[in-house]
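Worksheet: one structure, shown below.
All protein chains of the complex are present and in place, except for one that has been dropped.
Every chain is named by a letter (A and B) in the order it is written, and numbering of its residues begins at 1.
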Amino acid sequence: MSQKSEYIQTETGNKVSRKSLIIGSQNIILGGKTIIQADCCIRGDLRRLVPQGQNAAAVAIAVGRYCFLSKSCLLRPPSKTYRGQFSYYPMKLGDHVFVGEGSVVEAAVIGSYVNIGKNCVIGKFSIIKDCVRIEDGTVIAPNSVIPSFSSVEGHPGIVVEELPETAAEMLELKELYKSI
Amino acid sequence: MGPKRSGASSASSAPLPPLSIDPTAVLSDAISFSGTYPITIGANSVLHPRCKLNSAEGPIVIGSNCIISERTQLIAPDIDGLVLGSYVHVEVNCHIQAARIGDATSIEVGTKLGKGSCIGDNCTLSPQSIILDVDVLPAFTVVYGENQRRMDTSATAVARNETMLAHIDCLKKLLLNKSEKYMR
């Protein structure tokens, strides 16, 4: 019962720990049935700066369905100078994305069925395609692209193994959602 | 404001260490200050929410145009304190007990700087680097991969500092400045 009371459930089935830190929630979209554990931090305040005049309600972080953000992980939109203008850029996570404990994610796009292990660092503007497993402690260099069906490991991370055709089933998180 | 000030700014109700914050610095909400030695924050520096500064063992000095990200801990190692130069960028989840960090040095995610270590100017520490206690890193050192080192000859220092300034400008627009809250 104590487990239940830890989470606030939203209308779309998201379960957000009371101990998580969500900054700039107006810039964050959760797709539903996503779990956010304690001490997890989401920086929705680091949104894209639009040129003067416009005041578009930019989405800083979009998270799909059945994602699982483990304890003390951090989602932070990436930033860079583009055409002389420094800005943060939106980050998008697909469905069934697992982010392990203590991992820091500054990717541009993460596809669906992606498992990020513990204590990983996903560098700025990296793109992770569908069906990818990132092993514990991996550091993905900025601007990297990780293709589908890859298992990545190392400092900086390189593809060490090809995942089998069943990767989507292996990385699905529906059961995990039910268990919380 | 009065009674709220000390309680809200740090997790504990203990009194804040003596703070000297430049008026142009930006301090976010929920920064934890602890210890008794003075903490100085230079001009135009930005502190993200939930970073922790501990001056129990010595003073902390942060230079101008620095960025200290969330969940990073700055801990003064001894009575001589922790001195950060200017244009220092400390990313998230770092654990810093260094004695000195030189100008224009980037410390990336999850780096651990051992007690009393000394980082030179224009260094780059890639994510999850580990610097041992009292280790000295000469200027322009890059720590990459599994703590390998090489010299940075890329001549990107000027561009980097320009980007830092643009980054700080950007953060000033995005972050709520709560620095008065920490003022005495």
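Everything below uses one rule, namely that a residue touches a chain if its C-beta (ideal position, glycine included) is under 8 Å from a C-beta of that chain, and two chains touch if they have at least 3 such contacts.
The working rule: contacts and distances are computed from a predicted model.
The complex appears with one chain absent; UniProt names that chain "Dynactin subunit 4" among the candidates "Rab proteins geranylgeranyltransferase", "GPI-anchor transamidase", "Dynactin subunit 4" or "U3 small nucleolar RNA-associated protein 14 homolog A". The hidden chain, counted over the whole complex, makes contact with A, B. Here one chain is not drawn; of A:21, A:93, A:131 or A:173, the residue touching it is A:131. For chain B, the residues touching the chain absent from view are 124, 126, 142, 144-145, 148, 150, 152-156, 158-159, 162-163, 166. Panel shows chain A; residues 81, 83-85, 123, 129-131, 141-150, 156, 158-159, 164-170 of it touch the chain omitted from the view.
We take it that only the chains that are shown with their structure count from here on.
On the side of chain B, the complex with chain A involves touching residues 49-50, 70-71, 92-93, 108-110, 126-128, 144-146, 163, 166-167, 169-170, 173-175. Every residue of chain A that touches chain B in the complex is listed here, in rising order: 21, 23, 41, 43, 45-47, 49, 74, 76, 79, 81, 85-88, 102, 104, 119, 121, 123, 137, 139, 155-156.
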